[in-house]
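Yeah, one chain of the complex is gone here, protein chain that is, but the others are all in their spots.
Let's look at chain A:
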């Protein structure tokens, strides 16, 4: 597929990332199990009347999407593609509790209406009156990557000139507590906190004045092992006539669990002499946390600088042109993303 260009990158996360004035300089570290998002003043993005009914994920999504379009100086994209792993869990929980508490009586539709996974994508389309292509991906930890891949494909097919892609996930209030307990019962559980966030990016088919990075390649796959991961990544890079030595930094979705072995295998072999980065200690683990990694990588390319807090080793490069991201969750939903300068 042809590369496509990134013209804006917006993050709402547990760090102060929405205001782009500093790039992960004064980060927060988390003692607790939850890394809740830092919310902007939503009044600048959504009317207070509309905002009152909206769940966290929808608000974060609309705000991040609007800012991504504003930064890219784009009014209406040709397509809106979103990813979410857990979907609108706040409204799902609200409706579930209402069903269970009142034995299926006295229910109102609002939380059901807002519980479907495509709520964020739909609300963005509704806000922008955007009638173009609109899809929501729910492929766990590869939800965001699925959205980006579809966006790249639309631009490649000439079905769109501009695409808004993003990922959103909210923590919710109830299920997360049992998720944490279930995780804690595992032999080598996730050690980063659980987080939430919304990340949106404006992509274009051709290079624009404001383009600052390009998506060269993206691969999503279902299964691999520590024995085959090295070959898998080398084969992926070969498709773009690159070797592991051409990679200026590798961004890894490490979360401390047993499946970090997959990342470690690459750290100890092909990417031994490459700057190695992690980020989930900053944003927490959630299905679209990899979009925070993606945002980080685009900023590294833009600023030609890696914040200390991301570094897993002490290797530096004079310039950061090719960045590879690898993410997976519990040995599933793997993705390689190759970003380059442009």
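Methods note: a residue touches a chain if its C-beta (ideal position, glycine included) is under 8 Å from a C-beta of that chain, and two chains touch if they have at least 3 such contacts; residues count from 1.
To be clear about the criterion, contacts and distances are computed from a predicted model.
Trainee: Would you kindly match the missing chain to its UniProt protein name, picking from "Electron transfer flavoprotein subunit beta/FixA family protein", "3-oxoacyl-[acyl-carrier-protein] synthase, KASII", "Cation/acetate symporter" or "ABC transporter permease"?
Mentor: Of "Electron transfer flavoprotein subunit beta/FixA family protein", "3-oxoacyl-[acyl-carrier-protein] synthase, KASII", "Cation/acetate symporter" or "ABC transporter permease", the absent chain's UniProt record names it "3-oxoacyl-[acyl-carrier-protein] synthase, KASII".
Trainee: Using the definition of touch stated at the top, determine which of A:9, A:24, A:142 or A:339 touches the missing chain.
Mentor: A:142
Trainee: So that we can see where the missing chain sits, which residues of chain A does it touch?
Mentor: Chain A touches the chain not shown through residues 1, 80, 85-87, 92-93, 95-97, 99-100, 103-105, 107-109, 112-119, 121-123, 125-126, 128-140, 142-143, 146, 150, 153, 156-157, 174-175, 178-179, 181-182, 185, 219-224, 287, 332-333.
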